[in-house]
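Here you go, one structure.
Note that this complex is displayed minus one protein chain, with the remaining chains in position.
Now for chain A:
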Amino acid sequence: MTTVVRLENVRKEYGDTTALDGVSLEIQAGEAVAVMGPSGCGKSTMLNMIAGLDRPTSGSVRVHDEELGRLNETKLALFRRHRIGMIFQFFNLLDDLPALDNVALAAQLTGSRVGAARQRALELLDELGIADRRNVYPAALSGGERQRVAVARALMNRPALLLADEPTGALDSRAGEQVMDLLLDLNQIGQTLLIVTHDERLATRCASRVVELTDGRVTHERTLERA
């Protein structure tokens, strides 16, 4: 087994607030880890550290044997581009681009040609069941559709690690259900997954391990048997 993520004693302070207070965590390849806890406990902050979107105040973040603290902004961008796929609660699609191009853009960043990128994007949208919405701009998509576009975009570059921050938080229960199934399927074909959620159902359904965070510390860990 290879270790994909290793956090060692990570602290993050925003002025007076301590968002993360000495977090250590390891994630192995193929695992599906759910991070749970009350709102404001530091879940998003931890995810941002792993994605290289933000830097810890102290401690070490290693992802795929890269010490993120040693990477400059450009290297971090390249790291995200190739290794990480991200899904947000509020989707964060580019309003300027229709669904297909939102997805394709991720591949074009790595140097793919438009044709090839669109081809793969279309395949992904098709797999996620929204190929017919490919030319629609985000503003006109439903929440569930937007999140599926976001998932497709995250998968574009076959990331080693898929990070999801409350992926069902803005969705109704039916759309949430579908996104959950999608993530479960992905994990079953080997995708390493880190999901931030406070939805117990999502955690037990998709995750093989649950990490509980309280006030910026890991307070509880349990391994789940999945059906």
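A few comments on the model shown:
By definition in this document, a contact is a pair of C-beta atoms (placed from the backbone, for glycine too) under 8 Å apart; a residue touches a chain by one contact, two chains touch by 3 or more; residues count from 1.
Criterion: contacts and distances are computed from a predicted model.
The subunit not displayed here is recorded in UniProt as "Putative ABC transport system permease protein", chosen from "histidine kinase", "Aspartyl/glutamyl-tRNA(Asn/Gln) amidotransferase subunit C", "GerAB/ArcD/ProY family transporter" or "Putative ABC transport system permease protein". Summary of contacts with the chain left out: across A:Met86, A:Ala164, A:Met180 or A:Leu213, the touching residue is A:Met86. Only one of A:Leu78, A:Ala160, A:Leu184 or A:Leu224 touches the chain withheld from this view, namely A:Leu78. On the side of chain A, the interface with the absent chain consists of residues 48, 51, 53-55, 73-74, 77-78, 80-82, 86, 88, 90, 92-97, 101, 105-106, 108-111, 113-114, 139, 153, using the contact rule stated above.
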